[in-house]
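One structure is given here, and the rest of the page talks about it.
A protein chain is absent from this complex, but the other protein chains hold their places.
And then subunit A:
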Amino acid sequence: MNELPQQLANGLILGAMYGLIAIGYTMVYGIIQLINFAHGEIFMIGGFGALTVYLGLPSGFSLIAAIPLMIVGGVIAAVAISMAAERFAYRPLRGGPRLAPLITAIGLSLALQQAVWMWYPNATKDRSFPQFEGESFDVLGATIQRGDIFVLIVAPLCMLALGLFVSKTRAGRGMQATSQDPDTAKLMGINTDRIIVMAFAIGAAFAAVAAVAYGLKNGQIGFRMGFIMGLKAFTAAVLGGIGNIYGAMLGGVVLGIAEALATGYMSEVPGMELFGGGAWKDVWAFALLIIVLLVRPQGLLGERVSDRA
């Protein structure tokens, strides 16, 4: 039996989604050292934004043509809520004790879940998300569903675009400068408040793309989906080295593949028969996080630069 290619493909698909969401955690943390626990809900809202657009399209509209519009809808919803959260929930607390925005983030997470539950039509239960019809593809011995092709194409494109933005544009350099030394960034003429908004917005947009991928893969979205996906993506961000955008993507992929392999093979390890299968995958994901943090506390790509005095 050789299911290794399949497990790797599953891991990659899941990991690409984690990585896209992890970008939001890592960028915001990199700049204001806030763990934005409401980011999972921004992902969820991105999914509902995309679904809303889909439901508004005339019947007979092909899904492939609808996808770009759904992405736009999801991104608008997620970015709008995320920017509002930054402006009205986090910014007034800046400069105060670090715990205050963290608690706010947790409260916001619950509030956003409940808001969708209460006000989005029929969202008290999972709502079905459009699916691609047709045969799956065979790639190198792995079966890949049509809906999963989306994330495999879009995630690398998003990363490439972000990498270019951060390293080649003036605003991207301003973003790096702000994350390394905010006061000195101001001395350069960088409007750091605007950079912070930009970090929230980019993170939200990536989360919305991930939400479309999630919907296409699972066939449904729900108001609770941001919790566990957010937690995993946060894990991926820490795993890769929080504050590092490439680390976030790498952490996502490593986490996704580790989960897939543990799900597929743990039951074949002598003495571990009881701990295989999907039910234990979250345990193995967090076990991996603990191991990495013990061995390499700064994460896979995290670096510790000691600034010389």
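By our rule, a contact is a pair of C-beta atoms (placed from the backbone, for glycine too) under 8 Å apart; a residue touches a chain by one contact, two chains touch by 3 or more; residues count from 1.
Convention: contacts and distances are computed from a predicted model.
**Q** Which name from "Polynucleotide kinase-phosphatase", "ABC transporter ATP-binding protein", "Cytochrome bo(3) ubiquinol oxidase subunit 4" or "Aminomethyltransferase" does UniProt give the chain that's left off?
**A** The missing chain's protein name, per its UniProt entry, is "ABC transporter ATP-binding protein".
**Q** For the chain left out of this view, which of A:Q33, A:T124 or A:N191 touches it?
**A** Touches the omitted chain: A:N191.
**Q** Sort through A:R146, A:R173 or A:R224 and give me the one touching the missing partner chain.
**A** A:R173
**Q** Going by the contact rule already stated, which one of A:D138, A:D181 or A:E268 would touch the omitted chain in the full complex?
**A** Touches the omitted chain: A:D181.
**Q** Could you list which residues of subunit A touch the chain missing from the display?
**A** 170, 173-174, 176-177, 180-181, 183-192, 303, 305, 307-309
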